[in-house]
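A single protein chain has been removed from this complex, and every other one stays in its place.
When the chains are written out, they are named A, B, C, D and E in that same order, and each has its own residue count from 1.
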Amino acid sequence: MTDIRIIGSPLPNIPWQDKPSDCTAPVWRFSCNPIINRNPLPNVARIFNSAVMPYNDGFIGVFRGEQRDGMPHIYLGHSKNAIDWTFEPEKIPFTNAEGKPFMPIYAYDPRLVKVDDTYYIMWCQDEYGASIGMAKTTDFRTFTRLENPFLPYNRNAVLFPRKIGGNFIMLSRPCDNAHTAFGDIFISESKDMEFWGRHRHVMSPSKNWWDSLKIGAGAAPIETDKGWLLFYHGVVNTCNGYVYSIGAAILDIDQPSRVIHRCSNYILAPEEWYEERGFVPNVCFPCAALCDAESGRIAIYYGCADSYVGIAFATVSELYEYILAHDEVSVTDEEIGLR
Amino acid sequence: MTDIRIIGSPLPNIPWQDKPSDCTAPVWRFSCNPIINRNPLPNVARIFNSAVMPYNDGFIGVFRGEQRDGMPHIYLGHSKNAIDWTFEPEKIPFTNAEGKPFMPIYAYDPRLVKVDDTYYIMWCQDEYGASIGMAKTTDFRTFTRLENPFLPYNRNAVLFPRKIGGNFIMLSRPCDNAHTAFGDIFISESKDMEFWGRHRHVMSPSKNWWDSLKIGAGAAPIETDKGWLLFYHGVVNTCNGYVYSIGAAILDIDQPSRVIHRCSNYILAPEEWYEERGFVPNVCFPCAALCDAESGRIAIYYGCADSYVGIAFATVSELYEYILAHDEVSVTDEEIGLR
Amino acid sequence: MTDIRIIGSPLPNIPWQDKPSDCTAPVWRFSCNPIINRNPLPNVARIFNSAVMPYNDGFIGVFRGEQRDGMPHIYLGHSKNAIDWTFEPEKIPFTNAEGKPFMPIYAYDPRLVKVDDTYYIMWCQDEYGASIGMAKTTDFRTFTRLENPFLPYNRNAVLFPRKIGGNFIMLSRPCDNAHTAFGDIFISESKDMEFWGRHRHVMSPSKNWWDSLKIGAGAAPIETDKGWLLFYHGVVNTCNGYVYSIGAAILDIDQPSRVIHRCSNYILAPEEWYEERGFVPNVCFPCAALCDAESGRIAIYYGCADSYVGIAFATVSELYEYILAHDEVSVTDEEIGLR
Amino acid sequence: MTDIRIIGSPLPNIPWQDKPSDCTAPVWRFSCNPIINRNPLPNVARIFNSAVMPYNDGFIGVFRGEQRDGMPHIYLGHSKNAIDWTFEPEKIPFTNAEGKPFMPIYAYDPRLVKVDDTYYIMWCQDEYGASIGMAKTTDFRTFTRLENPFLPYNRNAVLFPRKIGGNFIMLSRPCDNAHTAFGDIFISESKDMEFWGRHRHVMSPSKNWWDSLKIGAGAAPIETDKGWLLFYHGVVNTCNGYVYSIGAAILDIDQPSRVIHRCSNYILAPEEWYEERGFVPNVCFPCAALCDAESGRIAIYYGCADSYVGIAFATVSELYEYILAHDEVSVTDEEIGLR
Amino acid sequence: MTDIRIIGSPLPNIPWQDKPSDCTAPVWRFSCNPIINRNPLPNVARIFNSAVMPYNDGFIGVFRGEQRDGMPHIYLGHSKNAIDWTFEPEKIPFTNAEGKPFMPIYAYDPRLVKVDDTYYIMWCQDEYGASIGMAKTTDFRTFTRLENPFLPYNRNAVLFPRKIGGNFIMLSRPCDNAHTAFGDIFISESKDMEFWGRHRHVMSPSKNWWDSLKIGAGAAPIETDKGWLLFYHGVVNTCNGYVYSIGAAILDIDQPSRVIHRCSNYILAPEEWYEERGFVPNVCFPCAALCDAESGRIAIYYGCADSYVGIAFATVSELYEYILAHDEVSVTDEEIGLR
Partner (left out) sequence: MTDIRIIGSPLPNIPWQDKPSDCTAPVWRFSCNPIINRNPLPNVARIFNSAVMPYNDGFIGVFRGEQRDGMPHIYLGHSKNAIDWTFEPEKIPFTNAEGKPFMPIYAYDPRLVKVDDTYYIMWCQDEYGASIGMAKTTDFRTFTRLENPFLPYNRNAVLFPRKIGGNFIMLSRPCDNAHTAFGDIFISESKDMEFWGRHRHVMSPSKNWWDSLKIGAGAAPIETDKGWLLFYHGVVNTCNGYVYSIGAAILDIDQPSRVIHRCSNYILAPEEWYEERGFVPNVCFPCAALCDAESGRIAIYYGCADSYVGIAFATVSELYEYILAHDEVSVTDEEIGLR
């Protein structure tokens, strides 16, 4: 096994199943997937594309809940084991800095990242088109909206779990205001979470078909002694629609716009009925990953077919080995003279 | 329970199952769905998007039968219980007024409505593009074609079950001659079933996502003392195609172009394998509803994934209550000065 | 010269220029085209696609005036010679039957037809999409709006100048709610200008390229002893946009859905700078034709590049001869069994 | 039963199941479909759209293997019973004429045809766009690439199993370089497998909906005393994507550009979960057919939903009878004057 | 005349022609337009969409020069009278902060704005899609590139000529990476020209047709005692392509995301041959405006048909009066609850 260590806390209660003996892939599914069924709340038809974190002695999460009017909003969920979840019946009650209620027309695909002692939630909302909304909380009772970090049109913003060079660091995926048929991952910096700059390109779609149309950051990067481990989604355009798979890459620890390794193979692609059949068929969409720094275990949380939440497992060492074995480092900005 | 009454005949033999105890929605599925399997006739591959009515001591229906050459035509079906159906092996033999056979190149999505003592069938056929065809019968042996009521391009014509103000009243959905990406419901009047006018707008797609792309009338409106109960289909455009759900609205009893109530939530959306998987995935398409004026029971007949027929149940009072609880009356023509 | 006679009144003051000696075509342009310049009124940027008629001892017309906010509306114009026009500074003040003002959001491509003693104006307006608006007047002071004759989406409605079989007869071109890429001419009947039916197909785009994409009626049909002479526009889709030309056909005098003759050649296509250059380049769009039954002279009024009005001349006998020489009767509904 | 004979060798070990008693169609599925599961090799995610042949005392085949980077390549497989397959772990090692390795960027939808003593493989590869690649082998160890027979853009090339008139004969489907929305089958000749000409049109999409968008040759034609039996795929464009079904036609034995019979009905269309659900839903895509000249049994190998391989059975006599019963001979080039 | 004053310096040598007596519009063209002809430099085919400023005792400008390989770059030009221009033969030699040469692959539609004592140039360049590039200079010899202010995809960035509330202020138009069919104007702030935030929406396309598709800031806003006078381009999508016209609005002086007045009419639209005919027909695209605070004279510089540069004149008072007379203030963010 390759020598790679997750830098972080132990998480002994991380959900886990050992790899099935007949599995040759580096990532395997939880046998009880999907973990959240249809109609989990009276007015919520489907929960998917959601992010979880350890919290106190259990887990907490922000969940994309598709209401029965078709509008997505963000709901808070609690769990002891990170598998069985209970949800607050009402949408998360954001407020602005002055404490006045703030409710976007819609909000979807939330991520949840802790930097220092604050939890940040990022999502996609309407701001005359798809844009990144953001809020912070320390107690999961008060959620204070922050300035939108970027101009429209943008989706899939993912904060790094610590500052680099004194600055907050955020990945995002500029797009258009429709079912975007293109998309690269970019990275930006901020001293204060209000003004953002030093935008750099990170990765483009590749020449491999599985992520040839567009890509977007998934889970908050996991810090390792070999670099930041990033799970992202990659999309291919078949003659019958988009297929979303999950990929993995390693970013430079100090200069995370540099891609050190990038796996030419997907690590998970739609195969099961709950991934292939649903409101949007053929979607595996990662939004979070739990990891246990001690054992190297990783549990990836991913949305399935815009209808369900699934978990997939991996160990950091086997995954790293697999990435190296199929490494295809992208051309960096530097090399093509854009910096 | 809200006080609302269906105006009509009792139908004690309406198909029925009580609501499952864990169901929080106002509409629930028949547990034996789909009620018609693949390849029901030697040359018919799939039956779906069909309309039924009580007839004699049983039921009769007009069914969209997709032939093995891919062309849809209309078939007659008979049933004792409205669940188990037997079909005439040949397409319905329409004739023109002089009794000469008339057979459109294709005919699909039929509706069946009785006004006074005559049964009217409406469908979509080619007339240099998608258009409304119509015929009448009193005995289900002779089917006399009527003039096409409207210019192309139009689909989803649904007659009201009685005249209003002395005129026949028909809903329809003007469209283009392809996989139309827009669509409002309009209403028209006729003194004689030959000349039509007084076209009025009824409803547009809403700002809610589930019916944001296009809408079209489904079952013939059900008369109640609170207005006409209309089931309609609403469509959202996802990145992997259209999703068709079922919605409900109440139209003014005397001036049915006025929408009195409109439910912002869908009342049924694709969730089951027979709705999500098939020739056209993710389609719930209502074409008829049986109702028992005595009990208030309603059985909605809807096409599933362009492959099957399903039944869903509701009671008029619970449904009405749900519509009121999620009411979102559309802006009427009047208010925006178009009348 | 072929023996064909216009059935109608003499119009000795019809605008006229003799055919240039080097012209081999059946239609030739007025040498002083365009007859209306840019910015003819303070708030009107361009006048085009307009219809004129003899009135009293001069001429009157309804004109598409493109306002400086980009919205088209209809303006009244007067002329002694049908060449030099003065315009009322304000839009035509339509009222509804009760005399209340009615002003559509926009109104364009008007036609003007006199049936018995009443003048009818048809245009395209918004009714949840492009639709036919209609009004009548007897004195060009009061303009009473009539019911919209058809459901959306429709453009290019043109009334016949007399009833046939006791009914009003109207051509129209069903379409979609965008820059329609298809379009046939249909015909409809009404006893009362309120309810319309007996919709029949008249002509489709042809296999000739110049009118292969879509066609639409232009001027009100001219009655002759050989049938109704119809000028229509035909559109071809080049790699740099649509080109609108003018075509001609003869419809059966009693059964005008029957095309007796149809000229496979266009009779006028964009060639001059005022037809090729402008707000919408490459457009010749006929909306009216004056004719002198005595001399057989015809003056076609056509919009040029959505920017100007032009006049082209022809004689009925030479035109008829040309149509016969390039005749290509369309396949009628009858023959392909659609009736 | 109609008197038709397959011209060829007996194949007593052809896979077979008798027709289920409740089946009214001429083709029925193998009850153990799909015969190849997901992830059959460590780096191959899905095998589908593949071609098999008898070889020695068993069977051999060329298989489209979708790698985990999303790129398709061709793999060799062996089987005793044509149902259970073992695959070579590496892609087929093509070489050029000089013996140097040749590996296209991608290669998909292979066919395998034996002419005289040589086995030819055709596939689709990138040559500045989708193009036909070709190779030959006699021992399935050395695979020598031949010249690409045609200019781009082309897919679905299928060789005839013997020369006609002294020339090699190949079907193909010219296309564009994307998810082509059109497509006819053409036929070409060659004296030497290097220079190709005498291109003739064979079939266009029909007016029947199931094959109204595009068609492409499937299995190598089966020689019978009534002509060449061709299985092909036909595609319809629904509002939620393409549906691929299987059709059948009979081509003239000496002049195979002439279609003698063409079945207006499909003979197999997506109905089972493994055809309706997968990477590209709703695909039945035939690439090969085994046949036993003695019994008239046929086993069609077809790709399912770009995810699996399935087998379907038929007898030549029943199939022929069905084709005749639903015959719709296409208009040939001759008749419309293109030769 | 309305009482409005430009806040700024006198510019007595502003180019000027009095308004023609027959002109009823608030803006009129320079009679010698276009001022720059085709092929102004050996390798530059067309100059258009360019920005000028007073400099020393004459004028200086940054010009979009379309090279003969089709790639646009930015060239420096000098003029005594702001009408006759001489150009540096080579592209502007940008350097990065360390002095190393920086040359984008392409750069187009430059703006030039002076804040305090520094001149800033903004343009659109490739950064994995259309993005805003920026540089500064004090002497027009050294041009130091600054950080790109925003993530892709963005065009039409325009800086305000002074800080507001201590921050730099910039308008921009987020877009996609193609011929964008949508577009609103947004505003952003920065303390340091490196990190940007407080993004606010300014204006959307209107319901008027001339600017119904997309809008983008044109010239640097002109400070007046009534607010910031903004010239912008508005685009309508006709059936034969986009038409670009020039509009005007007044922004709040201290809170420039608030639109105080917005003219529902365009103030200049393509009418002349040099605007209607060229590489991209029907384009009037403003990039700069000179103004004389003393006389209130304004000279708008605008690109014509992607082929030429033109000048149009106005006086601030007449223009302001015209804006007020056709005012249509947009719905602000505040009112619809987005702040």
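Here is the rule we go by: a residue touches a chain if its C-beta (ideal position, glycine included) is under 8 Å from a C-beta of that chain, and two chains touch if they have at least 3 such contacts.
Here the structure is a predicted model, which is why all the values come from computation and not from measurement.
Here is the thing to keep in mind: the chain we left out touches C, D, E in the whole complex. Here the missing chain is touched by one residue of C:N37, C:N240 or C:Q255, and it is C:N240.
For the chain left out of this panel, the touching residue among E:A45, E:I164, E:I253 or E:A293 is E:A45. Screening E:P281, E:G296 or E:G310 against the full complex identifies E:P281 as the residue touching the chain left out. Residue C:N265 is the one among C:N33, C:N265 or C:T315 that touches the chain missing from this view. The set of subunit D residues touching the chain not shown comprises 127-129, 147-154, 172, 174-177, 180, 182, 184, 186, 188-191, 194-199, 201, 204, 338. Residues 24-25, 208-212, 236-241, 243, 264-266, 269-271, 273, 276-277, 281-282, 326 are the ones on subunit C that touch the missing chain. In the full complex, subunit E contacts the hidden chain through residues 38-39, 42-43, 45, 67-72, 106, 179, 240-242, 277-283, 306.
Assume only the chains that are shown with their structure count from here on.
Compared on C-beta pairs in contact, B-C and B-D come out with B-C as the pair having more.
The mean-CA centres of subunit B and subunit E are about 54 angstrom from one another, to the nearest whole unit. With centres taken as mean Cα positions, subunit B sits 42 Å from subunit A. Listed for subunit E are no residues, as none touches two or more other chains. The complete set of chain-chain contacts reads A-B, A-D, A-E, B-C, B-D, C-E.
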